[in-house]
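Only a single protein chain was left out; the remaining protein chains are all shown in position.
Then we have chain A:
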Amino acid sequence: MLQTSQTASRRHAVVSETRHLLFTVTPGAAWIILFLVLPSLYLMAVAFMTNGPYGLPQLPLSLSSFEQLAGVGFLGWSPGNLYTLLRSLWQTVVATGLVVLVAYPIAYYITTCRARWRPIMLLLVVVPSWTNQVIRTFGWMNLLAPGTPLSNLAEMMGLISPNMGLYPSNFAVTLGLVYNFLPFMVLPLYAAFEKLDTAQVEAAQDLYAKPVRAFWHAVFPQTLPGLLAGVVLVAIPAFGMYVIPELLGGGKAMMLGNLVATQFSGGSNWPLGAAGAILMLIATFIGLFAMRRIGKRLGGGEEVVI
């Protein structure tokens, strides 16, 4: 008798807990499912449809959008889209590499300064990224346009042909990407440097390790989790970047994001744009997965949180 009433009250508790869970979680979960999951699923479906009039998708289902993405058109195969894809990859790799090269010494330098200055220094690095991306990129357009001091200097050094200016160009896009993503790398690296166990570095120096060796064996592994987190924060959004190549690149520096966006506005070929979006998603998830794997292996099994 007592036992049944206990089970009953326990069951009642479970039911009310579940009701509580549903009450708190349902509005948000429903919102994200309705306004993000469904739209993305619809977008994926669009990729497998045919392009109709006004660029809107139609049945029958086909793979023609993926063929177009690979460069197959009415006039046979053309390498344009393939170039765009390779350029996106190349820009992402180069920009991420440069960001690491700049952010590493900066993050280290901040940790060597007095504790009371560090928050201000971090703030100084981060504040430019609080301004709107369009405005920041506009600033670079002003700096790199033909006739500006920077362009004239580059011209004098023979880096560019006369009156061309540094923008629009692939170089301007790389510069814009580095500028945009620098804070995303400095912050996680700074966090890693701050936790650095200096005893290991001293031990390496005591054992007469050369600076490079000491760095490689005592410092680098300790900052690796921060570095990987930074790479994820930089490389993934850089690969899908739209604003910077659109403003700083011109037609010859298009990236995948521009290819996708054009199909939904000017070019009006939704299936092709959707196929491009799927490609971007695949690359994103491969990137995330690879970083986790590398992080686990190099971090000695320690989970790298991203």
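The working rule: a residue touches a chain if its C-beta (ideal position, glycine included) is under 8 Å from a C-beta of that chain, and two chains touch if they have at least 3 such contacts; residues count from 1.
Rule of thumb we're sticking to: contacts and distances are computed from a predicted model.
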item	value
Chain excluded from display, named as in UniProt, from "Carbon monoxide dehydrogenase", "Spermidine/putrescine ABC transporter permease", "Phosphonate C-P lyase system protein PhnH" or "Peroxiredoxin"	"Spermidine/putrescine ABC transporter permease"
Contact partner of the left-out chain, one of A:71, A:139 or A:250	A:139
Sole contact to the chain not displayed, among A:97, A:119 or A:221	A:119
Touching residue (missing chain; options A:106, A:164, A:191 or A:294)	A:106
Positions on chain A where the hidden chain makes contact	17, 20-21, 23-25, 27-29, 31-33, 35-40, 42-43, 46, 102, 105-106, 108-109, 112, 119-121, 123-125, 127-128, 130-136, 138-143, 145, 147-148, 179, 182, 236-237, 239-240, 242-243, 247, 257, 260-261, 264, 270, 273-274, 277, 280-281, 284, 288
